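Below is one structure. I have some questions about it.
Missing here: one protein chain of the complex. Every other protein chain is in place.
Read from first to last, the chains carry the letters A and B; within each, the first residue is number 1.
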Amino acid sequence: MHTAAPVPGSAGTPSPDWPARTATLLEEVRARSPLVQCITNTVVQNVTANVLLALGASAAMVDVTTEAGPFARVADALLVNTGTPHPEPRAASVEAATAAVEARTPWVLDPVAVGSLPVRTALAHDLLALRPTVLRGNASEVLALLGAADGGRGVDSTAATDEARTAALRASDGRLVGAVAVSGPVDLLVAPGTGVVRVANGTPLLTRITGGGCALGAVIAAFAAVTPDDPGAAAVAGTVVHTVAAELAARDAGGPGTFQPLLLDRLASLTPDDVVRVARVTTESAPSPGTEPAATTAGVRP
Amino acid sequence: MHTAAPVPGSAGTPSPDWPARTATLLEEVRARSPLVQCITNTVVQNVTANVLLALGASAAMVDVTTEAGPFARVADALLVNTGTPHPEPRAASVEAATAAVEARTPWVLDPVAVGSLPVRTALAHDLLALRPTVLRGNASEVLALLGAADGGRGVDSTAATDEARTAALRASDGRLVGAVAVSGPVDLLVAPGTGVVRVANGTPLLTRITGGGCALGAVIAAFAAVTPDDPGAAAVAGTVVHTVAAELAARDAGGPGTFQPLLLDRLASLTPDDVVRVARVTTESAPSPGTEPAATTAGVRP
Partner (left out) sequence: MHTAAPVPGSAGTPSPDWPARTATLLEEVRARSPLVQCITNTVVQNVTANVLLALGASAAMVDVTTEAGPFARVADALLVNTGTPHPEPRAASVEAATAAVEARTPWVLDPVAVGSLPVRTALAHDLLALRPTVLRGNASEVLALLGAADGGRGVDSTAATDEARTAALRASDGRLVGAVAVSGPVDLLVAPGTGVVRVANGTPLLTRITGGGCALGAVIAAFAAVTPDDPGAAAVAGTVVHTVAAELAARDAGGPGTFQPLLLDRLASLTPDDVVRVARVTTESAPSPGTEPAATTAGVRP
């Protein structure tokens, strides 16, 4: 029923070696320790800060009005997550995103549970209008947010990653957003210049803890800080680092409880070699509307 | 000084085999993965979500007005916890509970620290008037809330579980609530049709972490989702699962810190056989006012 949109910017561009590039960017994040401002839901504030600190970045939860905007001008990146949209952080989100755009601070929008819930949905649309550097969500959230902007299908459809692919391609082509990260069993990253990239790492345990996806938004923001002009690279590298660390942590975990501290340990200890060895990244090489994408694989299964 | 009220519904009803029934309900929770809306205090939001996810349920912290009510109509269960009663979640609590009642969504009230603190006490009484499916608290909280409704003794008395028993029997008999779960070293579950059930599992470590009791409220809500017409069964089964998992986790813990991830692991890995083998449940078999209750024991000490 839906047709695949053309992949912007992919014609003639050789597929970058994403695992190697991710490894390089990881070292940059650690060397520069970007300060990531987080306006995120109260459920995951703690794990979000801890993920950033484990990664080697810095975190600041500056989420009140009159502070949020000025801080977004000096922060290295901003994360806005709509999970618990209380009045104060709601106003702070818009203030911060507006300031981020003016100051060219890269920022990530994570529209948690957007769709039928009215407060966060209105907020997410207001934020989308400010053109986030990266939009991150699961397929349902991405479709709900971009589908409406696109005049397309709503959240009540069974959202699949491939449907979100189409919406993401249109949104990033039309520059609604710099890049789109669709999280799922296989993560889908879409951006002009990057094309469509799939990351097949991770673990089902990421769905058995709260904040697995929310923390990914923060990781992508940290990577956006070191590659602000290439949102697609930030989306891919952040996703690879987060899901590779999670996959390695899961090997030693006894369940969702012990998985969480082990994930933080892995984020802190992850080596460039780990990334290159474990990452499973594919890039659509010759996309055209309506055809099955061909794929090249970078990275070797462990 | 106080006399034991008659146990409603227990005359002539054979004691169910609670460990076996709990094991069955646990499998139902995992099979149906009920969506539990949580309006809970900010201290324990994270652990509450993680406990639900580990159990196999889903969690959604929808706690802003205009979202909370509509969501309570479609959620499988609702938890309202008064621990940090800020204005927005306070209003959202009443909105959600009202909608839950209308939509027949089972809901659990956890009146944290109710008694002398005025904001949460007023809120808890407003919520109690909506007749929660299950009321969960420690003996002091249950007495403070039901004692006033009952014209009885206040929170300044030394609250013991057996005093709370009397108040719980009256409240559930008079249908102020569907069931009462009084948490303590031995948990006391009271409901019409269930009578008075005691669960002797658990570990002192549950009192050395924050959220041990708050998370139990969420677990009971998840069980209420699969047995909405039997609040007593939800209270018993939720309590058994939570305290058995805690007891097993404590065996491997080095203290309150490592206990927490191990508790989540155990909630995720708990088997029906674990429940039947470890649960220590007693039921008052022939209660009458003023007499010592006889007890039958189901489940064998490990």
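Basically, a residue touches a chain if its C-beta (ideal position, glycine included) is under 8 Å from a C-beta of that chain, and two chains touch if they have at least 3 such contacts.
These numbers were taken from a predicted model, which means no experiment stands behind them.
Enquirer: Could you tell me which of B:N46, B:N81 or B:T282 touches the chain that is not displayed?
Expert: Of the candidates B:N46, B:N81 or B:T282, B:N46 is in touch with the missing chain.
Enquirer: One chain isn't shown here. Among A:R21, A:R266 or A:R280, which residue touches it?
Expert: A:R266
Enquirer: Based on the whole complex, identify which of B:G56, B:G69, B:P106 or B:G211 touches the chain you can't see.
Expert: B:G211
Enquirer: For chain B, which residues reach the chain that was dropped from this view?
Expert: Counting over the whole complex, chain B touches the hidden chain at residues 41-44, 46-47, 83-87, 113, 116-120, 207-211, 253-261.
Enquirer: For chain A, which residues touch the unseen chain?
Expert: 42, 45-46, 49-50, 53-54, 59-64, 66-67, 70-71, 88, 260-269
We take it that only the chains that are shown with their structure count from here on.
Enquirer: Suppose each chain is reduced to the average of its Cα coordinates; what separation in Å results between chain A and chain B?
Expert: From the centre of chain A to the centre of chain B is 37 Å.
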